[in-house]
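With one protein chain held back, the other chains of the complex are shown just where they sit.
Up next, subunit A:
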Amino acid sequence: MKRYSAFAVAREALSYHTGWGRAWRAPEPKPRYDVIIVGAGGHGLATAYYLGKNFGITNVAVLEKGWLGGGNTGRNTTIIRSNYLQDPSAAIYEKSRALYENLSQDLNYNVMFSPRGVIMLAQTEHEVRGYRRTAHANALQGVTTEWISPARVKELVPIINLDGPRYPVLGGLWQARGGTARHDAVAWGYARACSAMGMDIIQQCEVTGVRREGGKVMGVDTTRGAIDCDKLGIVVAGHSGVLADMAGFRLPIESVALQALVSEPIKPCMDVVVMANTVHGYMSQSDKGEMVIGGGADGYNNYTQRGSFHHVEETVRALIETFPMISRLKMLRQWGGIVDMTGDRSPILSKTPVEGVFINCGWGTGGFKAIPGSGWGMAELIAKGHSPLTDAFSLDRFKEGRFIDESVAAGVAH
């Protein structure tokens, strides 16, 4: 594999770039792997990567029914932050954010992590108290956040309207090293690095069954034949319920379509990410200049990966109140992605009732930011049977009532 650098690009320019090889191989499935990961989204690929990097386990296949990164990893609005309230959440999201800082260098692939800062606006007294509490919690969790005044908000976001007639901005929770990254690049970078370690990423390969014997996993059936494995990691986000069903257990997950949209590109006018949870909307500006906007999920469970209009309307309305200058911008495209929601809105990283089967799901509306940290913890869980990053997120918690509820800190959890 050729290393990427400005120098390499210049060298290849001489031959009009006809000398570049594949970023990842396209192998045929082998009959058996030590570990099979189902789902080549960010979480699946990161899990494979850290299995290899941290535990030397490289006889690994990542099976993907469509194209890698084509699920929510390639559909999300890329907000990265770790200012969560509960200890287990803050731990895994901060681990993740910290890994993002060096991810481009680590993968030799520019994932464009941009720690431009994230503000969560407080627009009611209730929110003020909630974010003050989060700031206190973060300080003890080793997450750097700060409660900031409306004047400071305005300084960071000159286009904001602080005193909207309905919900004036009372301050905000600021995480200076939160930000965004290029979603596709995260999937592609991990895929390239996995492939380089000798792992097989097999696209167009849908898992259709999980083979078990005596409560233990033996392998999977796929559209490209049966494949054996010792351990199986299910990392398929919105389709987790379907895969769990194949493995013979059930999950406390509901699937809904989360909506997002972008505007036409304009010159830079907002350098940070702003989230306004009271009015349900958030916005950032991509490096292309598009305003990237998200808000609500459809009010009913479904599997259609389509944009619908009603939430877009509410979100845009709220954001025009917050940023009046966007009124004359135009919506370029809208889309939806199926998010896997748990009862407490926190993920599941866990062993399962089937020996050798591990599951990573339930990231819902906010798992892009968690990709490196989740992969790190999940790899440890698969390799060693437990991980301090994942222990609290086990499936048992629903039986025990040990929820990790983040709704206190954020109405919209992106």
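To be clear about the criterion, contacts are C-beta pairs under 8 Å (C-beta built on N, C-alpha and C of every residue); 3 or more make two chains touch, one makes a residue touch a chain; residues count from 1.
Assume contacts and distances are computed from a predicted model.
You can't see one chain of this complex, but its UniProt record names it "Sarcosine oxidase subunit alpha family protein", from the set "Protein-methionine-sulfoxide reductase catalytic subunit MsrP", "Sarcosine oxidase subunit alpha family protein", "3-isopropylmalate dehydratase small subunit" or "NitT/TauT family transport system permease protein".
Considering the full assembly, A:G164 is the residue among A:P150, A:G164 or A:G241 that touches the omitted chain. Checked against the hidden chain, the listed residues A:T134, A:T222 or A:T352 yield one contact partner: A:T134. By the touch criterion stated above, the residues of subunit A touching the omitted chain are 4-6, 8-10, 13, 16-18, 20-26, 66-67, 69-70, 74, 87-88, 90-91, 95, 101-102, 104-105, 108-110, 112-116, 123-126, 128-130, 132-137, 139-142, 146-147, 159, 164-167, 182, 184-185, 188-189, 203, 263-269, 279, 285, 287-289, 304, 306-309, 312-313, 316-321, 324-335, 343, 388-389, 391, 397, 399-403, 405, 407-408.
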